[in-house]
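All protein chains of the complex are present and in place, except for one that has been dropped.
When the chains are written out, they are named A and B in that same order, and each has its own residue count from 1.
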Amino acid sequence: MLNEIIQTIPQVLIDGLTLGTVYAVIALGYTMVYGILELINFAHGEIFMTGAFIGTTLLLLFTGIGWISALPAIVMLLTVLIITAVLTGLLGMGIERLAYRPLRHAPRLIPLITAIGISFVLQDIVRFIAELSKGSYIVTGPNLFTNQLLLKTSSISSIFNDASIKASFVIVLVTAVVMMIGLDIFVNRTKWGMAMRAVAQDRETASLMTVNVNKVIAITFFIGSALGGATGVLFAVQYGTIDPYIGFILGLKAFTAAVLGGIGNIRGAMLGGLLLGVLEMFASANLTLLTGGVFGAEYKDVFAFAILITVLLFKPEGLLGKPATEKV
Amino acid sequence: MPILEVQNLTKKFGGLTATQEVSMTVEKSSITAVIGPNGAGKTTFFNMITGIYQPTSGIILLENEKINGLKPHDVSKAGISRTFQNIRLFNQMSVLENVLVGMHTHLKAGLLGILFNLPVIRKEEKEAEMHAYHLLDYVGLADLLNEKATNLSYGAQRRLEIARALAANPKVLLLDEPAAGMNPKETKDLTELIHRMRQEFNLTVILIEHDMKLVMEISEHIVVLDHGVKIAEGKPEDIRNNPKVIEAYLGSGAVQAG
Partner (left out) sequence: MKKIWKKYEHNKLAHGIFLLIYIGVTSLSLYLAQKSVTAFLLLLSSLLLLYYTKFTNLTKWLVAGIVLVFLLPFTASHGDAYQSYMEVSTLVGIYIAMALGLNIVVGMAGLLDLGFVAFFAVGAYTYSIFASSQASHFMPFGTFPLSGESFWIFIVIGCLVAALFGILLGIPVLRVKGDYLAIVTLGFGEIIRIIFNNLDRPVNITNGAMGIPSVTPPRLFGIDFLYPSQFYFIVLVILLITIFTVRRFEHSKIGRSWKAVRENEIAAQSMGIPLVRTKLLAFAIGASFSGMMGVVFAAKQAFVDPTSFTLLESFTILVMVVLGGMGSVPGVILGASVMTILNLQVLSELTNWLNQLSLSGIISIPYALSPAKMQRLIFGAILITFALYRPQGLIPAKNRRFDEKELQRLNRKAISENKKIEQKGV
């Protein structure tokens, strides 16, 4: 049994890292907003989903008018990524302005409820537009970067099987890593990043220090949502088919990743995302084997939630977070 | 006879020491004040006694029974009740309901009793309402019984917290800055109220307070904390003239200059 598990490890790692980078970048959005407002932005998964749809639409549009032949695919993808990021970023800012800012002093239940509401509205608007223009809400994007590479992991050691990689994996991985590094630099090295950290620490004191709190929060939403939307595009490129309901469960898992890494901690979110992706792929590949056929791959979502609950119970501050005590 | 004894109480938050080896003894039916500059660890001290924080080390004895390690609701059951520095009322509930919640541990109603609305339960509820009303009357809020707690004035909210704490019928009452934000008239009324309570309910009162006039007037014993350490304790007149205390409050230059 152990042999079989080890054999599949290269493939599990590759699939896990692909999924993990997606989780990681979405988790960034959750973690940034939570760090600053202590609010679970339920709508974040839907922003990711909207990004996937905007991106796919643009890609279809560009391929339709023949840019694909005129431009290298990678340039086209970058253009689409940037446009999508800006649009979803603005969407995130709009949501904050409309649905969260007026409720900053309301009981904590209330903004959570609007967040759920926003999620639903976004799902249905996207479904509606997709159905109206395409006839179905399940949309398949153009095939880009489909070359398969075979990674000869068996040549490293005979205990491994070979693993196959889609070319898009490399693109997803590189783009996601660039985005994460960019964010890390932004938060730690720039003036606005510093303001952001200040607001996350203590909103009132920051505002006394002439930090424009509303602006910082808006920027946080913009960046988080832009990253989420761009990840949506990457997701669509990697997995091909999207529908308006992908955001919810994926968002939930990305949130799990954020909690796993330590909510409010940006590097934690990256770590948590990658870890969760690999763990989930490992589970879906080996659960049947490990439990002697009792639990199959269909339990992989259960597995992810089990991680979330375990972390919250036994290490609520996550892997990289600091324990918090409530002020009395 | 001591009712509450605290021995070597230490609380650390990560690397930060909030209180260090604080010991004190509180006599039954006395009024004790805990004073000290901001950040001296006074509220942390209260939070440890009431079970909200677990002390890093040290012992808390109530009538010679160890109570540290107990959950806050068990501490309340054991006979310690408190008010909060940053008022914590049940805002959307009515004034009378707030006091009724204070009686929680003394009501015997169980699941089935409530479900079948047994006469015993109805009688108990009625009596609880009467007692709650009596306590409201006692702190001067009887005419506001149906008002939502959040609609009360600041001073009234402080008094409601006291009524709610009294409803638990405690042996020891902890008041965390009861006079904060009150005007002189309200403070005077409060002083009177604390005296009355102690006498009528045979209560032991421990309070944290910054209003020195009130502290000196009301307390029989004063404990001074500074940076988490007990720097002095004694009768009001001793504390007033204690150079260490003056130094803690006014800075090191003050004593030499004076």
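Before moving on, here are some points about what is shown:
The definition used in the following text is that contacts are C-beta pairs under 8 Å (C-beta built on N, C-alpha and C of every residue); 3 or more make two chains touch, one makes a residue touch a chain.
Keep in mind that this is a model prediction, so the values were computed, not measured.
In the entire assembly, the chain absent from the figure touches the shown chains A, B.
If you put the hidden chain back, the residue from B:His134, B:Arg196, B:Lys213 or B:Lys244 that touches it is B:His134. From the options A:Ile9, A:Met93, A:Val139 or A:Leu308, the residue with contact to the chain not on display is A:Leu308.
Among the residues B:Lys12, B:Lys148, B:His210 or B:Arg240, only B:Lys148 touches the chain that is left out of the figure.
In the complete assembly, the contact with the undisplayed chain comes from B:Phe90, out of B:Phe90, B:Phe201 or B:Tyr249.
Among B:Pro2, B:Pro72 or B:Gly140, the one in contact with the hidden chain is B:Pro72.
Residues of chain A that touch the chain left out of the display are 38-40, 99, 102-103, 106-114, 116-125, 127-128, 131-132, 248-249, 252, 255, 259, 293-296, 298-299, 301-302, 305-306, 308-309, 312-313, 316, 326, 328. Contacts to the hidden chain, counted on chain B, fall at residues 50-52, 71-73, 75-77, 81-82, 84, 88-94, 96-97, 100-102, 104-105, 107, 109, 111, 114-115, 117, 121, 125, 129-130, 133-134, 137, 142-143, 145-146, 148, 164, 168.
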